[in-house]
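One protein chain omitted, others in place.
The chains carry the letters A, B and C, assigned in the order they are written, with residues numbered from 1 in each.
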């Protein structure tokens, strides 16, 4: 039993942390999200160069790491730096490509290509199995019609992995270039500084080789994506804790640091307890993902996303409250972390969604 | 709009309060609950004499008051004194008798007779409409077979009002003497100091006139009983607040009153806020009961029972916690109030039961 | 005990309803209902309608152009206007400065400023908070030094709500630095268009511009703009803080918000049925609805006590605590209700109305910003922590 990071993993975290500290900033993040492509291409290239993209994937498919423990190390660090680059979507898409088109991964790992999944639709809410987009086959080609909702970093992508109902009634996954005729992206900034888009497909023609496989390929991608979000939320929560603690110690009101108020001290302790539990939930999810028990994996992933969703928001709200008025302003880095902490719950299924999944799997 | 007590009502409260202060005690209460009849007959007679039983009922049926506002004044006072007499069951039974056998009320009001309802069965949990006890008719007589669960103050009663399925399949209410042949009472003290019994009926023969009417007669009785429990819980919560506040001011630890701890101050404030909301919930239920809108009555009753159930337990648990070690002992009056506060939630439907009812009525 | 309103009060309520039905433009109420921001012109449009009816300052004494409404009437009016989604009247002049002027202002000040309020001539803002002071309002450092017939003001105010629209500010300034710090504070009326006044926006975490910083550099203010006596400003400010406390429960806003939330929960689908039928979501909705019904009666109890002459004291802090918690909970539930569409940040055009279709359901765009914006409720107006300190001390004697 060992909860420490291996030397390799620690080295990667150190490099990534230093890169974020020295080369990334919230102003760069803010500017990038205002317009397409919605992220900073220079940052992306550098993330690829220092090996972060490669570390998402297995050596078998050309990556450098790729275990669930690598993922939590990377995403906790990205969360701590509030990096708004398409790492999580690329992890998901890459996970699908690794199974289906490993030849495409090389360009992804080098940073030349960005592939993101487009799996959710407006009518489906958090359920990716509700699909209305259609892929009609004629001869050796497919024609795709439909729309995908809140596709994270769609504008940054060269390729989308799109779920669509085939003539058989089953749902398949298709590789669709974002610049294909009939693909329309309506991009927007997110309330958390992550850019996304509504994506519509009107008679989009793709070849037979665009079909990657069926929807079940998405399961592993969604589990890894959820783990990544959980780890990111953990990094954010740790950052919020540090910032709030610092504020309690330095902010003077009525002649003494506000941290001398016992009521705030006890609430701060509750925040710390929550964050320790969040960390354990993330570790549990990683361990389950590392194992082979399908049910345990699904349960631990949902347990983690539930824990992160509820506690992450509590931490964010307490951080804002304890900062008082200044905590209401965009000027403060803290509020950007808090916004992201809240919105993470709205990606890949919120706490309610995952609690229900957890309960259903217990009954199963 | 007026939230003050009328002069008559205030006078009744004053008399009852003085009686409790001067003549009632927790040791008397404790002794009485150890064995049948499970309450103190002397106290009961005096409650009748000072008009408390009569004040439960309408002048039309021989009582002196009987509005929902009278009920909350009486039961809040009884709660504040932690009186464990069968007032609430008698209110419920009397409400049914007032509609069906007003001739029997005179003895109830004078304190000579005690009638209590036996409406719930083990399989029904909090749902009184699930009835397995049967009343078979032959000629002009009924034969009753079955069992009732946790019948409050059954041993104190001369008569029970028993729900039973008739040959038609409908459920009727029957008046059954506790000393009738075939009635067996297994009495026990409650965790809250209220005595109750498991009651079984084996070929119990009653006459045709024992049938009071159908089960819907119980609705008004249950609503009034719930209101009474809510008001009692309010009186208990107020008592717990006062006792805890006093303790915070006088108990010295680490050289200062524990009430100087801001963390406890803020929790004490939360207790106060809860109790103000409890009081409003009780008033809302009384107002709805006073009105004629069936749906509003059901909703406000369930809202109050839900509020009382959740907040009453919170108040009790906080009172114990803030008293520390001494709050764990039977020796302290406080713990008896706290136990009753918790167990009230288990009578006439708990917070979950009433929240579900509330939601169902909203959908209706 | 009697929870019903008197026939006169019922009739009044009907009158308010009728007025709203006929006079409140749907164009405005629809924006309010769906959480959109109103422009300055729209707010002024509604205030002019109220002014014509004589209801813009109805809570004022009759002699100054008010209706002399009772606390119960004011409560009913608040509830009805909120539930009809009428725009909020900007309270700074009408509800915050006016009572101070009426109680402590000179005859000249009353004669000059009160009719201008009724007429919509001035847009007032409040200058209490200063940077770093937080809930410690007596921590006033903005200096006003007497120089002949004028004060020269230097310093900074912050959290000035809608200060970008204002032409006048009432503010606390320090006229004396000796003695207990509450004593050297004075209450001054400052022309925002005077040289040396600079207003800078504060963008809040919802991305909105509602509050501002205001800088004073050698701003000259006529001495006649001093309200009451020099050095007594803290007394006036405290008088104002206890004024209109029952409105802090925000029952009307919460009721309107809850109705809107329910309509959203009926429209959203989760697991193949309307979200409002989801057991966990329905339970949360029911809990907050019950809390709100309880708080409405708690508020009425305070109102009734005030109507019988009892001044609402520290108990009204209970209304502030619970009222803010309920409004925040409703806004959180709305955010949860819209699922993935909590993510898109609405461009300005969406907020103001545009021809482009909304991103996601048309109600979704404002929900997350509203949730974020309402975090302020437990911070501003005396944070909930401060309210708990007040109750602990004043009510519980701890």
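Operating definition for what follows: a contact is a pair of C-beta atoms (placed from the backbone, for glycine too) under 8 Å apart; a residue touches a chain by one contact, two chains touch by 3 or more.
It should be emphasised that the depicted structure is a prediction, and the values quoted were computed from it without experimental measurement.
Participant: Which shown chains does the hidden chain touch?
Facilitator: Over the full assembly, the chain not pictured touches A, B, C.
Participant: Of the residues A:79, A:146 or A:259, I need the one that contacts the missing chain.
Facilitator: In the complete complex, the chain left out is touched by residue A:259.
Participant: State which residues belonging to subunit B touch the missing partner chain.
Facilitator: 120, 122-123, 125-127, 149-150, 186, 188-192, 194, 196, 198, 251, 253-254, 261, 263-264, 317, 320-321, 324-325, 327-331, 335, 338-339, 342-343, 346-347, 350, 352, 355-356
Participant: Which parts of subunit A are in contact with the chain that was left out?
Facilitator: Spelled out for subunit A, the touching residues are 1-6, 9, 69, 245, 248-249, 259-260, 262, 265-266, 268-270, 272-273, 276-281, 283-284, 286-287, 300, 303, 306-307, 355, 358-359, 362-363.
Participant: Over the whole complex, note the residues of subunit C touching the chain we left out.
Facilitator: Answer for subunit C: residues 279-280, 283 touch the chain left out.
Assume only the chains that are shown with their structure count from here on.
Participant: Between subunit A and subunit C, what's the gap in Å when you average each chain's C-alpha atoms?
Facilitator: Using C-alpha averages as centres, the distance is 38 Å.
Participant: Find the geometric centre of each of subunit B and subunit C from their Cα atoms only, then give the gap between the two centres in Å, rounded to an integer.
Facilitator: The computed centroid separation for subunit B versus subunit C comes out at 43 Å.
Participant: Counting only residues that touch at least 2 other chains, which ones in subunit C make the list?
Facilitator: In subunit C, 385, 388 touch at least two other chains.
Participant: At least two partner chains per residue is the criterion; list those residues in subunit B.
Facilitator: Answer for subunit B, listing residues that touch two or more other chains: 262, 265-266.
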